[in-house]
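Apart from one protein chain that is not included, each protein chain of the complex appears where it belongs.
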Amino acid sequence: MRYLPHTDDDISTMLRVTGADSINDFFAVVPEELRRPSGMALPDALTEWELNDLMAALSNADTGATDFLSFVGAGSYDHHIPETVPFLAGRSEFATSYTPYQPELSQGTLQAMYEYQTLLARLTGMEIANASMYDGASALAEAILMALRITKKNTVALSTAVHPFYRQVVRTYVEPTGCSVLELPVLESGRTDLLTLASSADSAVAALQSPNFFGCMEDLPTAARIMHDQGGLLAASFTEPVAFGLYRPPGDDGADVACGEGQSLGIPRSFGGPGVGIFCTRSRYVRSMPGRLVGKTRDQSGKRGFVLTLATREQHIRRERATSNICTNSSLCALSSAVYLASLGGSGLRRLARLNYDKTEYLKRNLSEAGWTMPFTSPTFNEFVARIPGDAEEAHRGLREKGILAGVPLGRWYPDLRDCLLLCVTETATREDMDRLVSEVRS
Amino acid sequence: MSERVGTQGLLFNEPLLWERGSRGRSGMSLPRADVEPAPVDEDLVGNGPDIPDLSEPEVVRHYTRLSQWNFGIDSNMYPLGSCTMKYNPKTNEKQAARPGFAGAHPLLPSELSQGALQLMAELEQYLAEITGLDAATLQPAAGAQGELTGMLIMHAWFKHHDDRRSKIIVPDTAHGTNPASAALCGYRAVPAASGPDGILETAVIDRLMDDETAGIMITNPNTLGFFEENIKAIAQIVHRHDGLVYCDGANMNALMGIVDLAAAGVDILHLNLHKTFSTPHGGGGPGSGPVLVRKKLEPFLPVPRVVPDGKGWRLSDDFPLSIGKIHAFQGNFGVMVKAYSYIRSMGADLKRASQLAVLNANYLKERLKGVLHLPYDRPCMHECVFTDALQQPYGITTLDMAKRLMDYGFHPPTVYFPLVVKDALMMEPTETESRDDIDRFVEALEAVAKEAVESPELLREAPHVCKTERLDETEAARNPRLTG
Partner (left out) sequence: MKEISELLFPENTLYAEDHEWAKIEDGVATVGINDYAQDQLGDIVYVELPQVGDSFERGDEFGTVESVKAVSELYMPLSGEIIAVNENLEDSPELINQSPYEEGWIIKIRPDDDNEAEELMEKEAYLSFLKGDD
């Protein structure tokens, strides 16, 4: 096998040094009844070329990834990725290194993560960011756990306009804490009902998503005011950070934690992962936050350098009292998103965001003319809900036969919205693409 | 000694991203605006983030230079204990990047994502076969999230049986993620001391296990690199109290094809695909931490699960006892593709990989014995642990030797872990290191040990040829500067 360098000669020389007769001697400590009598029933090893054929066949069976015109978003977005992103993040000095515990040999990763933290803090309007979490859902769950620790309160207010999968993950994470979860309903506008939040008094945290699952921008300043009056925190989640190239970011609106998914920033969808969990907060919460942090410092000769810092929060030091159990995070994806943001630049991000917005409005307008209605009135970014005359699942299937994936039907999560689709338009959709959808809808 | 691999290459200085660039530059081509601008709600509009504008060549140069300050497995041996820094095959990257995989939206209808679903189903089967357990979830994004998943499964199991338990036994050799994951589930970690041979003794567990205790989290091989020989007897004790045995399988690289963990009494186990199954660590992630369970615990696995559906596969949420979701979607699929490619490329040679990993560790241990202090002198599995006791009389610490090794062109071993060994140096060569490379590493450590006696200041001031000298971590922690 080409990954295994040992010749028979090597093996016998090495055995001689160790004083063992055979490799089996090292396993003498394994009790007989725990050994595997026969080998593993695994398929035979493939050559590199056979593997290529197999994987080509398997990946080609994912026809949805390649053969359809897609308007599916819902937490995973199709954006153009410049070739520089996979090329640079794929450099093996980045890809084949471990967590930068030895800073002198890891300045590349460390400076890149310091820059990532800075870029993400600027993008979300927050003061600090960590060096990444697993994904947007666990970032939100951890934000909620952090708020429970800080406020020592016992109720979590969770908007039903938060991605349904994120809400499921939050419930899984908080289940053992015994805290109660209050679900906040959605108004006609497509925004979260903040009156319910105001009247519910004593929550540790309100978790909202903006843009929310329906694409609508939430009223974060009001939510922040309500929470701060109660002595609680506002956690603002997001699945589409490109929105902050156009709209005010959560930090400017008073959020205490801005957390979400960074897949949009130069990371392929890959059937849902890996992406990158973004976690940003205020400096005053730095010692309560989960995840690794990179800090700036100097070496003995006074030269600028970077290290992992405030590690006493983490599991390898504080063990059961750590702020989180996270160890491996999503570093390489965080690097991809930094390269992406660096490539785009502030000016580029503004233009890109505007393009997403304008195209989405174009499709909304044209679908309205074609007879679909938009049930929610609040401003959206690059996703929106459309109500269709008839059954959404059926319409979705019909369009699929025409080679179009018309978003996702919402009935699965919101029975009231059984006749609605959630559609997404990014810069990758051309006017012709959208016109094609509209003309199919018309016919 | 052969020529040192560590040398001073040409390293470039490189400023921070925002110290470069100029407003109006762009490093990315944007599609044409082919629709009219639409009115925007001005109340919501922001100023746009303060991110520097760079051209494509500037971006490329910036990150290329940064990458050159990094050490990866492709540079040289990376004997970081507990991390299984094995070679990351290049073909795996190509497979994960195929448009049908990388471009697949996670909510694709199952008929349109049969390739991805089949790959996941088969990977689950392979991992079950490799470990001996019955069913798997691929959803956890890393080892620690696998541990949390396993603890939640325990929690759900006991709740389902109306049995509330408050504690869990965690050996003192355990990785920090174990007690932290248990705590997230509300379990109090009860420490169990390992015996004089570095492994758990049955009597200790017998004393600690009771009907209030959910079970044990046992790492096998443990972080000292030893096989927990008493695991079966320990499991029997835990089972006698109706508890469950959780195995941290992050060190599975020693055992593939050799040990049947189900026969050992393990009920729940996590694997680290980014260790045993060769997927790159990426400077700290992403990983993937599948969890395997016995049949009776299968109903508690996270949803969605991949289930057979006629001729093909689909995702199903229909498992009422499930602990729920742990990841936004199906887990780190891109990492799964790489692990799948690795398993298909290795086939039955996975067993040989484990055998050679163990041979390499024992060879390294034998060669270094006497150069460094070996606290437990007995055959090891995939890794071995030394200390600085022989160098301390010269005022040289584990940290000094670790830093000096960098000048010789090697990544240092894991230092000061496991905590049960004071001033530990924990080395895991992995099977992909050749005898020649291990010999060169041994020569480097011999030279460092000699310097410790003859010119200790060389070590205390090391490293000398890296991008930076030793960094002031105290200052970094006292006055955290986390953004620029």
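Just so it is clear, A and B label the chains in written order, and each chain counts residues from 1 on its own.
Keep in mind that, in the parts below, contacts are C-beta pairs under 8 Å (C-beta built on N, C-alpha and C of every residue); 3 or more make two chains touch, one makes a residue touch a chain.
What you see is a predicted model; the values in this text were computed from it and never measured.
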item	value
Shown chains touched by the chain that is not drawn here	A, B
Touching the absent chain when the full complex is considered, from A:180, A:312 or A:377	A:312
Missing-chain contacts mapped onto chain B	416, 473-474, 477-478
Absent chain, residues of chain A that touch it	287, 311-312, 317-318, 321
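As a working rule, only the chains that are shown with their structure count from here on.
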item	value
Separation of mean Cα positions, chain B and chain A [Å, integer]	20
